[in-house]
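Written out below as C-alpha cells is the structure these notes cover.
Yeah, one chain of the complex is gone here, protein chain that is, but the others are all in their spots.
Chain nomenclature is as follows: A, B and C, assigned in order of appearance, with residue numbering initiated at 1 for each chain independently.
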Amino acid sequence: MDTSFSPDELAFRDEVRAFIAENYPEDIKAKMEAGVELNKEETLRWHGILAKKGWVAPGWPEEWGGTDWTPGQKFLFDQACAEAGTPGVLPFGISMVAPVIYTFGSDEQKQQHLPPIYNGDLWWCQGYSEPGSGSDLASLKTKAVRDGDDYIVNGSKTWTTLAQHADWIFCLVKTDTNVKAQEGISFLLIDMKTPGITVRPIITMDGGHEVNEVFLEDVRVPVANRIGEENKGWTYAKFLLTHERTGIAGVARSKKGLARLKEIAKAEYIDGRPLFEDQDFSRKIAELEIDLTALEYTDLRVLSELRKGNHPGPESSILKIKGTEIQQRLTELTLEAVGTYAAPFYRGLDDRWNEFPVGPDYAVGSAPKYFNMRKTSIYGGSNEIQRNIIAKAVLGL
Amino acid sequence: MDTSFSPDELAFRDEVRAFIAENYPEDIKAKMEAGVELNKEETLRWHGILAKKGWVAPGWPEEWGGTDWTPGQKFLFDQACAEAGTPGVLPFGISMVAPVIYTFGSDEQKQQHLPPIYNGDLWWCQGYSEPGSGSDLASLKTKAVRDGDDYIVNGSKTWTTLAQHADWIFCLVKTDTNVKAQEGISFLLIDMKTPGITVRPIITMDGGHEVNEVFLEDVRVPVANRIGEENKGWTYAKFLLTHERTGIAGVARSKKGLARLKEIAKAEYIDGRPLFEDQDFSRKIAELEIDLTALEYTDLRVLSELRKGNHPGPESSILKIKGTEIQQRLTELTLEAVGTYAAPFYRGLDDRWNEFPVGPDYAVGSAPKYFNMRKTSIYGGSNEIQRNIIAKAVLGL
Amino acid sequence: MDFSFTEEQTLLRNTVERFVLDNYEFETRRQMTATEEGRNPANWAQLAELGILAAPFSEDHGGLGYGATETMVVMEELGKGLVVDPYFPSIVLGGGLLRHGGGAIADEVIPQVAMGEDILAFAYAEPKGRFNLADLETTAKADGGDYVINGHKAVVIGAPFATKLLVSTRTSGGVRDADGVTVFVVDAKADGVSIRSYPTVDGLRAGEVYFENVKVPANNIVGELDNGLPLIEQVADEAIAALSAEATGAMKVLTDATVEYSKTRVQFGQAIGKFQVLQHRMADMFMAHEQSTSMTYMVTMKLDEDAKTRGMAASAAKVQIGKAGREVGQSAVQIHGGMGMTDELNVGHYFKRLTMIDAQFGNVDYHLKRYATLSKS
Partner (left out) sequence: MDFSFTEEQTLLRNTVERFVLDNYEFETRRQMTATEEGRNPANWAQLAELGILAAPFSEDHGGLGYGATETMVVMEELGKGLVVDPYFPSIVLGGGLLRHGGGAIADEVIPQVAMGEDILAFAYAEPKGRFNLADLETTAKADGGDYVINGHKAVVIGAPFATKLLVSTRTSGGVRDADGVTVFVVDAKADGVSIRSYPTVDGLRAGEVYFENVKVPANNIVGELDNGLPLIEQVADEAIAALSAEATGAMKVLTDATVEYSKTRVQFGQAIGKFQVLQHRMADMFMAHEQSTSMTYMVTMKLDEDAKTRGMAASAAKVQIGKAGREVGQSAVQIHGGMGMTDELNVGHYFKRLTMIDAQFGNVDYHLKRYATLSKS
C-alpha cells in the first residue's frame, strides 16, 4: 500500500501547474471565482487553449490526440486544474460521443467528427432523455423510420444541456417498435441545422438557461450517420453511460469549493467573530471535509484498480452518490455561510455579473448555485437508480 | 385554539400527584431511577396499588372498573406518573386482551377474565408473532383443529414478552388453512398451565430475559375460550393493534428521560467543565427536546380529535415512528453522556444492581438500555410498516 | 384543550384562500413577479378591502382586534399561494413594532397601515450583523429635539414598496450591547434616505437602505429610547411564528403536489409512487409537515407568555421549520426529477421560498444555540 506518486508523475504535475499559471485567462478566472457561468465564447476559448497544448482529450486513442497518461497522471492533471479553478471541458463531445465514435464508428465518422470535437470547432449535445423517459431511459419514444438512404426522425428530447449552442446532437431513437424496449434502439448523429429541428429553452429555478427541449419533426438523417448496427444502439448507449466513470466523484473540484467555503467563512462575521471560528460552523466544515477525504480515498482505490487494468464495476456508483451528496452539501453550506446577501437576485447575471450592486462578490450566485446543484442527484442516473444498481449488481439483491 | 386544561382537570392532576407522592414505594422508585428492570413482585405490587385506588384501567367501561376520564385527564394522569417515574402498567392484560374481551367476548369470558386482569391476579402474555411471521403477521402457522368441544393447538409463538411469568396467553391460530391468510384466523385464550405448553427463554443482546418462545404441542383448548366467531380472529387482532394508540408516543416518559439525561450531563465532566455546558452536547439535547416538543403537540392534536369523538386514524402511525425514534435517540445520548463507565457489564443485575462495583449509579444499565431500545422500531409494527401505512392509507399511494 | 378553530377564524381562512385562488394562479404570479414593480398593487387594495390588513390591530386603530391565531391562519394561506404582497413586512413586522411600541406614533401610523395606505418595512439587518439583532453600526444621534440617523441596512424585505421605514439604530452603548437600541419610524422619502431595490431569489422585492444624516423628530421613536431590543425581540418571535405558518402552508402544497405527481408519473411500467423508497420519502414529508403544523400551533399559543418561554417556543419552531422545510423542499424536487428543477413548475418556487425562510430571523444553528442558552437561563 502506497499512495505516493512517482517522481515522473510529480514532475508532470509541476508542468501542468506551470502551464495553467501561464495560460489561464484572467477574465475567465475572475468569473469562475465569483461562481458565474461562462458564456459560449469563454467556454470554447479555454477548450482551445487545452486543445492547442494537446491536453483536451487525455483518454482518447493516441492517433486522435489522446495522451496515454497513466491513471496517476490523469488524477494529477484533474487535481491541478481544480486547484487553479479552471472550467471543466464540456463532456458531450470529448468524453461522451467521441468514445462511442472511436470505438464503434466507421472510419468516415471518425475522420469527420473527431478532429472538430478535439479542436472545439463543433459543439455537441446529448439527445437521451425524453419527456416520458427519465430514469427509465429505454422507454424512449422518438422514432426513426427508414426512407431510402435516410431516416425520418420524429419525436422530442428534453433536458438537453446547452442545445442552444449545439451544432450536432447524438440521439437515441426507436428503429423497431415491435421488440422489447432495449432491443429496437439506434444511435444517430444529427446535424442541428437539419430542417425540422427546433430548440425550446427550459429555464431552471435558479434562473439559468442551461437545458432545453429539442423537437424533431420529419428530420431527415442519412443512414450513414448511424453508429454501428441498426437496433443495437442500447449497447452503445450503455457503453457511454459507464464510460469515464472516474472523475464523476468530482473530488478535486469539491476540494476547491471547500477552500472557497473556508475563505467565505473567514470573511463573514457572527457576533463580531469570523464565522470560521464558530464551533457549529467549524463542525460542519470538518464533517464535510472528512466525508470528502473518505470519497477521495475511495476514488483513489478505484484508480488503483484501473492502473492494474481492471475496469471499475458497479461499485463505482458509490462515486456518483457520495460525490453528488458532497457537492450539494457544499453549495448548501456556502449558501449558509454567505448569510444575508444570499437573497438578492439579479437576472441576466451573465453579462453584468461584475456590476452587481450589493453584497460581497462571493455572495453572487450562492443561492442559484445551491438550487442548480439539486440536479446532480437527479441526472446521470438518479441517486435512487445508483442505489438500485448497488443493491442488484453488487449485493445481488 | 387553546391548550390549557380546565380547573377541574388541574385539580385532578394535583390529586394524582398527591396520591403518587404518598403511595409510590421507595424501593421501586430507587430501581426505576437507576434504570433497572423490576421483577415480577415489584411490577405487580405497583399494579395492585393502582388497582386498589381504582386507577389501573382508566380506559375500560365503567362497569368493569374504567374511570370515564376525559382525554385531558388521561393525559394528565400519564404525565403525573411519568413525572414521578412510576413503572408503566403492563399492557398485555389491561390494554391489550381486556379491550378485546369486553368488546367481543361472551359474558362468561368477561366474568372470568376481567376482574383478575384488573386486580393483577393473573399475568397475561401475547401470542401473535411466530418464527416465520414478524411484520407479516397474517402468515402465521400455528394450527387449531376442532376435536369435540376443544381445539387441539400445535405450533409455536415467539418474542412473547414476559411469558415466563404468564398465567394466560392470548393467541392467534389458524382454524382454516384453505382460505386467504387473513380469513382463517381465530383468537383463543389459553391457560399457560395446559399440558403441552413449554416456554423457552430468549436472551437479548442486552443480557436481559424479556422475551420467549412458546411451544404448543397438542394443547387442548376449550372452544369456549375462543373470542367471538371462528375464523374472524383477524378482525379482533386488528382491533387490538389499533386500540389505545394514544400513549404510544410516550411523550411523558421521554420527558422524564430527558430530564434524567440533563442530570447526567451535569454530573459528567469534559475538560473540567460539566458536559451539560459543552456546546456540542447542548446542541444535541436541544435538538432532541425540540423534536420531543413537536411530538408532544402532535400527540395533543390527536388527543384533541379524540375529545371531539373522532377516532385516531392511520395518521397516528406518526406517533409510533417519532415516539420510538426519540426514545432510541434518548438512550443513545444517555449512553454517550455516561462516557467511560458505560462499558462495565454486570450479569444478573436484577438481584444485585445496587452492589454494582464501579462507576456512578446512573451509568448502570445505560448501554444495555440503548441496546434494548433498538427493539422499539422493530416491534408493534416495525417503523417500515408504519411508513407503508402512511404511504398507503394516508397518502393513497 | 382544543386545537379547533372558531367559525370566525374559519371564515377568515376562507377569505384569504379565496384571495389566493383569485389572484395567485401560478402563471399569474410568475408574470407579476417578473414585472419591474414585482407585485400587483390592486392585490394590496383588495387585501385592505377584505380587512386582512386590519386584522391584528385594535379597534381604536381601525383594526379588527384579532390575535396571533388569526395571523397564523392568514400566513398559512399566504404561504400556500407564495403571496408576494408585503403583508409580512408591513403588518407582522412594522405593524407589530407599532402595536407593541404604542404611543402617539402608533396612533398616527397604524390606521394608515390597516387601510393599506401606508406600507411599512423593517430595516434591521446590517451587512456584518448576521442574525444578531443588536449588532448595529447604524447610529441615531440626538440633535436638539431630533435624531440624526446614519447607516446602511441590508436586504430590507419590502423596502421598495414601503412608504415608511422602521429602523433599528444604536443610540448608546457599544456594538452588540443589549442596551442602547432604539427603533424609529422614518419616511421612505425623507431627505438622506436612499434605497437600491432588487428582486430576491424567492420572488420578493428587497432593497439596500442607506441613511445619510437623516433627521427625524424624537416623536418618531417607537417604544422606548435605548430600550428597543426587547421590543424587537418580541416582534422577531412573532415574525417567527408567522413564518412558521407560512412555511407550513408551503410544505402542505409541496407534499400534496409531490404525492399527486408520483401517482401519474410512470417509469419502468408503473407510477413512481409505487416505489417503496419514494413512498417512505413521501411519508417523511407528510410527517415533517405535520410536526411543523404542531410547532406552529405551539409557538402561536405561547407568544403572550414571558420572554423566556416565548423565545424558547419561537426558537424551537424555527428549528423545526428550518429542518422540515429543507427536507420537504429537497424531497419534492428530487421526486419531481427534472420537472422539479424548472422555473415553469411551482415546485422549485416553493423550495426556494422555504430555503430563504430558514435564513430569515435566524437559521437552524442560530436557534438551536438560542434555545439551549435560554433553557439554561
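Note that contacts are C-beta pairs under 8 Å (C-beta built on N, C-alpha and C of every residue); 3 or more make two chains touch, one makes a residue touch a chain.
Nothing here was measured: the structure is a model prediction, and the numbers come from that model.
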Touched by the hidden chain, restricted to displayed chains: A, B, C
Candidate in contact with the missing chain, chosen from B:23, B:111 or B:139: B:139
Residue of A:295, A:330, A:363 or A:378 touching the missing chain in the full complex: A:295
Positions on chain B contacted by the hidden chain, ascending: 129, 132-136, 139, 158-159, 202-205, 207, 211, 268-272, 275, 280-281, 335-336, 339-347, 357-359, 367-368, 370-372, 374-375, 377-379, 382, 384, 387
Positions on chain C where the hidden chain makes contact: 275-277, 280
Touch residues of chain A, complete complex, unshown partner: 1-5, 71-72, 75, 276, 279, 282-283, 285-287, 289-290, 293-298, 300-301, 303-304, 307-308, 315, 318, 321-322, 384, 387-388, 390-392, 394-397
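Here is the rule we go by: only the chains that are shown with their structure count from here on.
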Greatest separation from chain A - chain, by CA centre: B
Centre-to-centre distance between chain B and chain A (centres being mean Cα positions), rounded to whole Å: 53
Chain centre separation (chain A, chain C; CA means) in Å: 38
Whole-Å gap separating chain B and chain C, where each centre is the average of the chain's CA atoms: 43
Chain A residues counted as touching two or more neighbouring chains: 280
Multi-partner residues of chain C (each touching 2 or more other chains): 368-369
